[in-house]
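The complex appears here without one of its protein chains, the remainder shown in place.
After this line comes chain A, so read on.
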């Protein structure tokens, strides 16, 4: 059955494959290219994690690199737009691109013969992964690319989730309209079969209609564990629930905000990593103010960064950090604080931030919650102090450097559906509160969350 789908993808000049979670989408792409396509294919996806997963699978099957090029839609479009901003009509920034402009600009570039020719020279076809994550400008770009090359897309409307501030995604009806041919559906739940929990996989496939119609699925026959937990007990309960479980665990919390700080601190101390979005939003907010803000704004932003990124700060430490960043307060008694105080009376300077990071790291009671942002900030400050380079530029370079550091190896983590989608775990623990549809997500998010754990899925409903 699957082989027929692979062959259909290879042969078709346009079409889509319905690919529910865990049913072998990556496999389908790699096998199609490796077995049924003789000429090079452009494989586009959305996240660097996705790129990484595809590349690893291609390597595993020893498909010659001349036969495929894997990139994110954003990365591929930007590679052209940054080379031809004038032809693309792109007047956004050259270092940190405005992505929607980039897709529109790439659409403009596809009108140019020399660009078309370059793409035709390079590829015989395009395969787009995770099509449900396409925004309207991305979809427009892909439809245009379809005029140039055979364009086949794989995706799952149920995994089409987006953040509260994000652009709306393409509707599945529009996708079907644009790509016409239904090339088949992938419907073997490999992920759960391989983990010895086929029943969960089958249940997820069976209940897709319920998720799609935004109603609570029938947990009757499910192997989903359910629990009700009081907010106050959450930290302790989570530890208890996950203590017994072996393997990789993700705890999926709300999208709109982070978990309660105390709960995060408890988890971080148990070696959980708090996932951050690719642009390290917390760090970005700090950098922007450090470059453009007033002294007072800089101090406030730095204080906020320290409180967001570190858990277990004592009130005393909090006060010291606030004071020294604002350039206020009296000379501290403790020797190490006094040294910092004596050396730094100009408020939130880069040198002070760097030294404060070291100071905070030296406090054993303090745990670092946002390890990515903190390590990136250290690198940026070090480079800035050494070379005097612009902080925003260094930030952009640092983000670019990190983009291929995959999260797929993360062992225990906490994040929202947006941050864990595309990742696979042994156990998924989902936290939702009574108002979950306002703060947490919708039934598609629930489907994504429940399909993250191959061995088990635990749904915790929180009560006040």
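We adopt the following convention: contacts are C-beta pairs under 8 Å (C-beta built on N, C-alpha and C of every residue); 3 or more make two chains touch, one makes a residue touch a chain; residues count from 1.
Assume contacts and distances are computed from a predicted model.
S.K.: Can you pick, from "Cytochrome aa3 subunit 2", "Peptide/nickel transport system permease protein", "ATP-binding protein" or "ECF transporter S component", the UniProt protein name of the chain not displayed?
M.R.: UniProt protein name of the non-displayed chain: "ATP-binding protein".
S.K.: Check each of A:121, A:173, A:294 or A:330 against the chain that is not shown and name the one that touches it.
M.R.: Touching the chain that is not displayed is residue A:121.
S.K.: Of the listed residues A:35, A:79, A:233 or A:281, which contacts the missing chain in the full complex?
M.R.: The missing chain is touched by A:79.
S.K.: Touching the hidden chain in the full complex, which residues of chain A are there? Just list them.
M.R.: 69, 79-80, 83-87, 112-115, 117-119, 121-123
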